[in-house]
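And then subunit A:
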Amino acid sequence: MHFGPHLLLAALEGLVTSAVLALTALGLSLVFGVMRVVNVAHGEFFMLGAVLAWAISTAISGHPALSFLAALVLAPLIVGLIALVSERLVLRRLNYNPEATIVATIGMLYIIQQLALTFYGPEARPVEPPFSYRILLPWFGYSGYKLSIIAASALLLVATWFVLTRTKIGLVMRATQYDSETAQAFGIPVDRVYAGVFALGAMLAAVAAVLIVPISQAHYLMGQDPLLLSFIVVIIGGLGSLRGTVVAAVLIGLSDGIISVFFSPTLAKIIATLLVAMVLVFRPQGLFGTASR
Partner candidate 1 sequence: MKEASPAKAYALHLGVIALLFALSFVLPEYHHGLLARIMVLAVFAMGYNMLFGYVGLLSLGHAMFFSAGLYGAGLAVIHLGWSVPAAFAAGLACGALLALVIGVLALRTSGVAFMIVTMMFAQVFYLIILYFAAWTGGDQGLVVPQSARVLVLGDTSLGLTNPTVRYMSALVLFSIVLLVALVIVRSRYGRVLVAIRENEERTKMLGYDTFSNKLAAVVVSGTICAASGAAYALLFGYVGSTFASVQYSILPLLWVLLGGAATTLGPLIGTLFMYYVVDITSGYTSAYLLIVGIALILLVLFFPRGILGTIRQRWLGWLP
Partner candidate 2 sequence: MMPLLTTKGLSRNFGGLRAVDGVDFALMPGEIRAVIGPNGAGKTTFVSLVSGRIQPSSGMIVFDGGDITNLPAYARVRLGIAYTFQITSVFANLTAYDNVALPVQRTLTDGRSKGAVYAGAMAALERTGLADRAHMPAGQLSYGHQRLLEVAMGLALKPRLLILDEPTQGLADSEIDNFIGLVREIAKGATVLLIEHNMPVVMQLADRITVFNAGRILAEGTPEHIRANAEVQDAYLGTTP
């Protein structure tokens, strides 16, 4: 293959990674932005989405598209419900104290992960894609499903952006983010906003996982990498900034493939992690975002 088509292929693969990463990181970013909670269990919600997608698609027999669609709707809802319950039972009782909630979400991480190990087991299991149409480009054929991931993610991102900036729900969320005490005084049910945002954040991770699971596999430890990458994206993009998150996700997703060509994956991770740590040390507001309060 010539250089041009090769680059196109790498870019497409990178965009698929970016698409999933953007959704996952957006969930983390929303939770931090509105609630000031760093959710270390975010990757486990991602994993739970994939594992549930496997469970649902195996439970429902019939055309793969049907069972996948069921998983795409049900898995995020179940994950959202679990997040809602854990928010009520744990985070709320801690008054959203930033340091205590980090410790608590570390606890959630272990609980969710180990329960998945207990009930789902240590195996990696595949999920059948809803359709296996290949788009024939002049130089190579490309999975139509992968392209649909990019489209679906873009659609969801636009929808989230619309909700955040153009609807009353978004206004309420932004008011809470800006100043929760004043919002409370103006009759905004801050408490319920927090619960909703936490569930929404988890659901975004779960949707991302359901989308990616047909081309990857469901495994109980699969939450670790998305967590680290989401942290990187959110820090580079600026904590709590939607646009920064998407830009950073595309940047990281595209460069991930390219860096891995030149360096070993481990060295790539070392460099990326070190760079991000340095960003946090010297530019805590991120490269794109404005100063967080």
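How were these candidates chosen? In short, all candidates are chains of the complex that A comes from, given by their letters.
Throughout what follows, contacts are C-beta pairs under 8 Å (C-beta built on N, C-alpha and C of every residue); 3 or more make two chains touch, one makes a residue touch a chain; residues count from 1.
These figures come from a predicted structure and were not determined experimentally.
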Checklist line | Options 1 or 2: the chain contacting subunit A in this complex | finding: 1
Notebook entry, point to check: What residues on subunit A touch candidate 1, complex-wise?
Noted result: 36, 38, 90, 93-94, 98-100, 102-104, 106-111, 113-115, 117-118, 122, 228, 231, 235, 264, 266-267, 269-270, 273-274, 276-278, 280-282, 284
